[in-house]
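Just one protein chain is left out here, and the rest sit where they should.
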Amino acid sequence: MRAAVLFGPNDLRVVDKPVPEPGPGEVLVKVAMCGTCGTDLKLQTHPFPNQPPFGQFTPGHEWSGTVAKLGDTVDELAIGDRVAIEAHHGCGRCENCVLGMYTACLNYGNLAKGHRASGMTADGGFAEYAVHHVSSLYRLPNSLTWEDAVLVTTAGTSLYGLDAIGGYVAGQSVVVIGPGPVGLMTVQACKALGASPVVLVGTRRGRLALGARLGADCVIDATTSDAVSSVRGVTGGFGADLVIEASGAMPAPQQAVEMVKRGGKILFLGFYPGPVTLDLSSAIRDDVTLYTTRGEGANAVKRALSLAAQGKIRGRELVTHHFPLEAIQEGFRVVRERDGDPIKVVFVP
Amino acid sequence: MRAAVLFGPNDLRVVDKPVPEPGPGEVLVKVAMCGTCGTDLKLQTHPFPNQPPFGQFTPGHEWSGTVAKLGDTVDELAIGDRVAIEAHHGCGRCENCVLGMYTACLNYGNLAKGHRASGMTADGGFAEYAVHHVSSLYRLPNSLTWEDAVLVTTAGTSLYGLDAIGGYVAGQSVVVIGPGPVGLMTVQACKALGASPVVLVGTRRGRLALGARLGADCVIDATTSDAVSSVRGVTGGFGADLVIEASGAMPAPQQAVEMVKRGGKILFLGFYPGPVTLDLSSAIRDDVTLYTTRGEGANAVKRALSLAAQGKIRGRELVTHHFPLEAIQEGFRVVRERDGDPIKVVFVP
Amino acid sequence: MRAAVLFGPNDLRVVDKPVPEPGPGEVLVKVAMCGTCGTDLKLQTHPFPNQPPFGQFTPGHEWSGTVAKLGDTVDELAIGDRVAIEAHHGCGRCENCVLGMYTACLNYGNLAKGHRASGMTADGGFAEYAVHHVSSLYRLPNSLTWEDAVLVTTAGTSLYGLDAIGGYVAGQSVVVIGPGPVGLMTVQACKALGASPVVLVGTRRGRLALGARLGADCVIDATTSDAVSSVRGVTGGFGADLVIEASGAMPAPQQAVEMVKRGGKILFLGFYPGPVTLDLSSAIRDDVTLYTTRGEGANAVKRALSLAAQGKIRGRELVTHHFPLEAIQEGFRVVRERDGDPIKVVFVP
Partner (left out) sequence: MRAAVLFGPNDLRVVDKPVPEPGPGEVLVKVAMCGTCGTDLKLQTHPFPNQPPFGQFTPGHEWSGTVAKLGDTVDELAIGDRVAIEAHHGCGRCENCVLGMYTACLNYGNLAKGHRASGMTADGGFAEYAVHHVSSLYRLPNSLTWEDAVLVTTAGTSLYGLDAIGGYVAGQSVVVIGPGPVGLMTVQACKALGASPVVLVGTRRGRLALGARLGADCVIDATTSDAVSSVRGVTGGFGADLVIEASGAMPAPQQAVEMVKRGGKILFLGFYPGPVTLDLSSAIRDDVTLYTTRGEGANAVKRALSLAAQGKIRGRELVTHHFPLEAIQEGFRVVRERDGDPIKVVFVP
């Protein structure tokens, strides 16, 4: 098969590679589409812990496709089923996995013990075929496109975060900072769960306009107004019940602390380029809890698929660029240089 | 003012009564509309614990209206504000209230210590004016009618129940048993929170049709099909993640146990005419939790109002009968005899 | 090896059988001791769903022993380690297991997919050797005896139940109904977590005396006093914050409803011989939640072992009878006939 392989820093090339074999409990999927995310840029330059070595590793963790072959004992899916994925499969035997916290698997990266983070610690979806564990595959409703499926993985991040904070945001005020793919799917997820108002804070006008089209009740351009006082303004002066930080911008955590209501919650979904400085005492004085989640645990992708099938979250509109897999270098150039304001760039094998 | 007073069993008459005075933290409301519920029938024949004596008591706990006078220290509302209510205000000082469980107030019915269940332990809304604590009043968005406001109290019961089970039903299967007002508002609430499928089980064809119009994905007529096997059928054989029992029918708890998924949840929102028999061992073997809630605690009415203002739950369609307050006996005859299949009967002072 | 095999109803005989081989992720343990529990009686007469057929099946799910051989990929334990067990290992791939609810595994009894309930759906510990998954084995601290280890599995049931209700019982009033092994371990667990008072309700004087020795603050003999009013008496009239039903007696669920505080919790740990009748409306009116758990999920055995190692729960005193494995029929006669008031009967291979 054809597959992208990382041969060195930023040296991702499409080469021939054997089609992988699904083991017990695993499934071989013919990849239909694979999205890119910020993590894909980072791991090309600074390999992650437990990342396979240069010369072997095929990244890509937001993929979808059609079931091609079933490993031993798999009867949950059938050949020909269209599927979306979540990236992580836990080992199922460490203390955290046993408790359901498999994105914090203590055997992270240990393939022998069963852990697999597709496109991160094991080969992923920038390829014609990929193998994954059956518990990380979700049957795609007919009404959804491959683009939707790719963004369903992204929405899984939103919904796992919402799971962490309790998930009951109906009638509550929510601020989402950062209108990237995660932020835009989060805005939709919060609306789909009945939050109101949902406020989107960003710095790029086009992104904010898209956020408004996707359902944000209010958008705040942080380049032209003070985001904190604007949020206070739309929340009766109290601040928001929940602030979701999805920008990864260095000043954002402090803004989140200033935007949140007494007794409120902050959820961190982004990663920062370095240590972050914030007025923790203020959060403590106000009984504010700071939640974090990583990836798409706790069946969040199942929830995301359901919301997508109900027409309550839309992925298609975020896909701005399609490339054939063979053009992977040009595709990542576009991502890296933000050429044409790409939101979600996808590859089609 | 004119107000209905319960003079004896089923002897509810409209008489003259002084307009009540709001105390500190309280508000006088000119009642615009007051709904009836099953509880109103029961307390006319079998007075509840802590119910005021015959000859004095004005029932009615689903009312809405316009702020007429503010008690001392109240600045959260202004005269002329339209409001919806929740029935309960806790004492604020017992162990349960301090923890936020005010519908289980340990000073239930103790007016001196501050507890007040409007229309149950204190005078309610079958009157031109009613007094309530400011914390139990919610400003009504302009887009909502008085009928919506009455049903928002009902929806508060649904949403408090959903709060008890965690509130995160997005993408989960839910069965609602009983298409009365609580059941029909619950169906809408579950849809508004992203549940799917939402299955409504009932015995009256008209009610099921209304449930379908209000958003139920699937309705099951228990008179023509086996409800348990039908639910198993639409949930892949596993049973539902959540079963909400809102019928108060004696066989329903056992059906709920048979309909729920392993590890799932049952929520009881209705009351039964006598002791209930169910296969508790089966629930235990399946790690099923049985939740109950009473009334509309935990700011559920605020959430309900928000969903109503978002257009996600609709109350108006449930109001089948309007009566002037003076016709209260005729109105309750309709309720009692189910004359014309009343869903929600309201009185207008 | 020598192992007990169930050849038919109540026909448990010790025969020769091959030593089992541990598969990947599994461990072979040389059994040192195996306890009996009520379930062992029931499954000998009425086989459980997914129980292996007569002529093959070796029951026993409360065992401990020494690691004899490691399956592929196992490095969490070493040969010679002493271990205690939990009975259940989930499939790790169904929706419930992924969420950490493995005692409600949707592939219950499906060995091919990885589920294993030792001594229930797979061979257990009434044998010289038993195989189990590494995630269900816990290294035994040196200070603990085999008897302690057997009862640690029982205490796992208590602690999993306490997990379900939140686990934060410090300073709260708890009633435990039923001074069997589960009840007696539960009393100790509640005391170890700081509950006060912990009240034990039972009908056998000797058991109540043992409960008092093991830490119950108050014991109530239900044959000589009214248990409900006694509980109300020691809880200031309010009822208990938590009632734990561990007796399996038919009237106990109703008593639990009458003993619990408004807003309180009831936890069911026992099984009943038939459908149970209780005043559910009363629980609903009082905002009472009814929790159930089955077995020892959520790492409860790890917690139990820690409490045992801290000297806060004691198992040894509950072991009233030791039998060699070869005397399994005599041992079960003692259990069945309650000959000599056995609390925990153990077999030593």
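A, B and C are the chain letters, set down in written order, and residue numbers restart from 1 in every chain.
Convention: a residue touches a chain if its C-beta (ideal position, glycine included) is under 8 Å from a C-beta of that chain, and two chains touch if they have at least 3 such contacts.
Here the structure is a predicted model, which means the values were calculated and not measured.
Asker: Hey, which of C:218, C:305 or C:346 is the one touching the hidden chain?
Answerer: Considering all chains, including the one not shown, the answer is C:305.
Asker: With respect to the chain omitted from the figure, which of C:167, C:251 or C:275 is a touching residue?
Answerer: Touching the chain that is not displayed is residue C:167.
Asker: Which of these touches the unseen chain: B:92, B:141 or B:275?
Answerer: If we include the chain that is not displayed, B:92 is the one touching it.
Asker: Touching the left-out chain: which of A:34, A:198 or A:283?
Answerer: A:283
Asker: Pick out the residues on chain A that sit against the missing chain.
Answerer: Residues touching the hidden chain, for chain A, are 96, 99, 101, 103-106, 108, 164, 238, 253-254, 262-263, 268-272, 275-281, 283-294, 297.
Asker: List the chain B residues touching the unshown chain?
Answerer: So the residues of chain B touching the unseen chain are 25, 73, 76, 90, 92-95, 97-102, 112-114, 133-135, 298-299, 302.
Asker: Which chain C residues touch the hidden chain?
Answerer: 159, 162-163, 166-168, 170-172, 189, 192-194, 196, 299, 302-307, 309-310, 312
Just so we're on the same page, only the chains that are shown with their structure count from here on.
Asker: Name the two chains that are joined by the greatest number of C-beta pairs in contact.
Answerer: So the chains sharing the most C-beta contacts are B-C.
Asker: For chain A and chain C, what's the span in angstrom between their mean Cα positions?
Answerer: Averaging C-alpha atoms per chain gives centres 41 Å apart.
Asker: Mind pulling the chain A residues that touch 2 or more other chains?
Answerer: In chain A, 299, 302 touch at least two other chains.
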